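A single protein chain has been removed from this complex, and every other one stays in its place.
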Amino acid sequence: MAGEIWSIGELRDGELKRPSLEALTKARALADATGRKAALVLVGQDLEATGKEAAAYGADLLYLVEHGELAAYRTEPHAKALGDLASERKPEAVLLPATSQGKDLAPRLAARLRTGLATDCTDVETDASGTLTFTRPIYAGKALEKVRIPDARPQMATLRPKVFPVGSPDASRQPEVVRVTPEVAAGAVGTTVRETVQTSAGRIELTEADFIVSGGRGLKDAENFALLEELADTLGAAVGASRAAVDSGWRDHQDQVGQTGKTVTPSLYIACGISGAIQHLAGMSSAKCIVAINKDPEAPIFKVADYGIVGDLFEVVPALKSALLEAKS
Amino acid sequence: MDLVKETIGAFPTYLILYLSFAAAILLFARAARGKVRLVRRGQPEDRTDHTGRRVTGLFGYVLFQRRLPKYKIAGLMHMLIFWGFLVFALGYAFIVFTGGELQERFAGIGGGAIADVYSTFQELFGVLVVLSVVVAAFRRHVLKVRRLEINRDADLVLLLIFLIMTSHFLTQGLALNLGAGYGWTPVSRALAGLLAGFSDARGLHVGVWWIHLFLIFGFLAYLPASKHLHIFFGPFNVYFRSLRPAGEVPLIDIETAERFGAERIEDFTWKSLFDLLSCAECGRCQDHCPAYDTDKPLSPKRLLIDLKHQLFESAEGDDAGEHAPLAGGAIEEDVIWSCTTCRACQEQCPILIEHVEKIIELRRYLSLMEGRFPNEAKLAFKNLETNYNPWTIGWAERAGWAEGLDLETLGEGGETDVLLWVGCAGAFDDRNKKVVRALVGLARGAGVEMAHLGTDERCCGDPARRLGNEYLYQMLAQENVETLRGRTFNRIVTTCPHCLNTLAAEYPQLGGGFEVVHATSFLDELLREGRIRPTERVQAIVGFHDSCYLGRYNGLYEPPRRVLRSIPGITLREPKRNRRSSFCCGAGGGRMWLEESIGTRINHRRIQQVAETGPEIVASGCPYCLTMFEDGIKETERSDQLRALDVIELLAQSVKPS
Partner (left out) sequence: MNIVVCVKHVPDTEAAIKPLPDGSGVATEGLNYVLNPYDEFAVEEAVKIKEAGGDTQVTVITVGPDGATKSLRTAIAMGADEAVHLNDPVFLETDAQGTAVILAAAIQTLPFDLILCGKQAVDDDCAQVGPALAELLGIPSVSVVTQLELEGDGKKATVHRELEGATEVLECTLPAVLTTQKGLNEPRYPALPMIMKAKRKEIRTLDASALGLSPDAFAPRTETVEVSSPPPRQGGRILEGDVAEVVREAVRLLKEEAKLL
């Protein structure tokens, strides 16, 4: 019986996050292409309802690995439970979302299973037999490599969030539910979670933010940064500032991006009213995508921006916020 | 009648005289020797070369008080007091060594002419000195001139000089009443008139004369404890001055040196410590310091005084060893990092104290021994190490500025006439790329054969060296020297004065003796040869700013001005502080790469100064200055009134493309 294509779901506050659905959708597609079954694997406690709802996105099988000790994610017990299950069921491939949890779990699981792992993949292709080719960025995206796992099984991969599409759920899907109750020795686990602290309602830390909205001299005043904060809220972004804004006292030095401030590597950097002097670029030029909003078409920032909007930021920024809210709904 | 001789002639009087003189001399010598001993704890340094030049300097700087005239009243005052001192010192020496007055000894010669002349000089200078001292006290206490502190030492010195002079006039007045006196002495005569009534004129004369003498001896004994010691140490300081190029910082032999930089006071060289003892605390250095002017904690004068105190303290408790490092202890770190190495302090100092080198040595200690410096510098250093430029830009992109220019890249073994040294700003900063490109255009038009090093060029190392990271500097410099030696060229032309300075003045330390010329000097030459013709009118009033490393460091004040004057339509309007007293843009000393968070902005201050005379354009010949001015104009909201341009760009505007 051909090995299954598994996608490991990640639960947060009892909900299956979107990246898990992306992985499941991909598992479904690979299963279809190779005549195999796609499975959704969940580890935790009281998983049935959530599992069945998520399975609608393409699972033929639903593995529910349940135990009190597994309710909250911890690396070792989760890796052990999944490892044991995989050793037993011998899937062809195991996909995980490349979230912080997935990135933490996958390498440990791969080591346990003595198999190969391709991390942070942006594409997965398959041949008829099920040998997968993973595409992943290397050197911070300056190059791409295609990787295969020729012999070791299961073929493991983590998928970069927001890259793979989520299919439409099929409510009529009835997955085969497999319940697993692993043995988990309580004292044997080395890590205990004491607490989880949500990042303050204030702001996400600049150097770790994936999205940043940044303001410069064009903002003209401290109050006007409220516009950027609103845009940032819509995106779940951090707010940065150029040296000009910090020097003028509009923002704290903690928020400064640039040569003498912080170096940031977000996926998206929206520079508003920032001319793009070299000292600023030094701090954000490795952003994956740069959007510039400036009323001066000659501003150097447009040379490095992927998308440039020549216009008055006081018009553009609120409009952009509305457009984003529109797109969300 | 030699009243003096009479006064001291008899035993035991002359014994008292000589004993007290000996005592004064001994006290002076002991104290002075103690100070010199402190100085000798410093590191060795050879300042005995070029004796001829050193002696000649004494005439200019000491005898003719070369640096004083520009200070007008204060300068005149000091010159008068100094020359007055020389005049009187001659007379006192005579008394001490011959036991009689100079006038009396030469009374018979030339019909008493020498005696008359000398007495007249004494009278004249006596008056001038008294006036000067009164003016000095007035300036210090009433006008409260900023650089003059009010302290006991200063007041005591002025008082002593005043008393010595007035007691001199009193003795002269009394002597006249006793029938002695030469030359034209109106003041003494007037005093004589006032004192005519005294019965025991002779006794009074003797009394006042002894007071006068003891005042002098007392002053002599007091000298070592006073900043007035500068009269003794100053000339030596001038003699031992640095004859190296202004921009040359001493080389550290990294392989063999055990200590880097100045941790303790003894880590400075003996000459550096000698500076501290020579300082008269005049405060002119502080007056011209851009950091002090913008409320940074750095005062060059204060630094010298604080280091001097450390020197004295180190004498007590001697090898007690556990002295905390100077940097971060007795000398605040902010003081050390605030300096832009602009050299305005050194340019002003009348006795040629070397302030900047002390800052560099303290920075070397922090950078090399502790790895402790402003955070922004860390990134700049890392970038210099890995990508040979202070910005976080890959070294492979260094030649991007030349895109489309078809400028020859000189490989190993290559030959050319002029090697263009681009510098990091020219290579990576968009604004400055324009300046280098303009230069290439002008050179081409003049038919100059020119090539550049492409991606083989690395940062000259100036930021690293000025921030104290000598190790990183040497790594960069050694590579550059090797690269340059692998090519053949007649000379190097660069748009950046910092590169100019480092390549010309400092690379010879590491085996690189190249001829290096600043772009404005180069263009000046081409203009004079008629190879560049500025024909298009550029109507503008231009304030030319003398960049520190072009002007003060390398004496290049006129070539850029000549270039500007060659452009039809340009009117030069000098900022008040120009040439030697130009005011820094704030980016030197590696500060381009640091945050300026204390006080007000140096570049804002300079823009204000330049704007005062109402030019439309502020022109300079330095990429740092250009950057600082662009920022400064924007930040002080003068974008409508003022533009910042490089001299090269202005010339290029005037030259028709060929």
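Labels for the chains are A and B, by order of writing; each one numbers its residues from 1.
Methods note: a contact is a pair of C-beta atoms (placed from the backbone, for glycine too) under 8 Å apart; a residue touches a chain by one contact, two chains touch by 3 or more.
Note that this is a predicted model, so its numbers are computed, not measured.
Taking every chain of the complex into account, the omitted one touches A, B. Only one residue from A:A81, A:L117 or A:V213 touches the chain missing from this view: A:L117. Listed for chain B, the residues touching the missing chain in the whole complex are 254, 260, 368-371, 373, 375, 378, 381-383, 386-387, 392-397, 471.
Residues touching the missing chain, restricted to chain A, are 75-76, 79, 99-101, 103-108, 110-112, 114-120, 133, 136-152, 162-163, 189-199, 204-205, 207-208, 211, 236, 267-268, 286, 288-289, 291, 297, 302-311, 315-316, 319-320, 322-324, 326-327 (touch as defined at the top).
Simple rule for what comes next: only the chains that are shown with their structure count from here on.
Residues 376, 379-380, 391-393, 428-430, 593-595, 597, 634-635 of chain B are the ones that touch chain A when the two sit in their complex. Remark: chain A residues 217, 244, 247-248, 253, 259-260, 263, 277-279, 282-283, 285, 300, 303 touch chain B in the complex.
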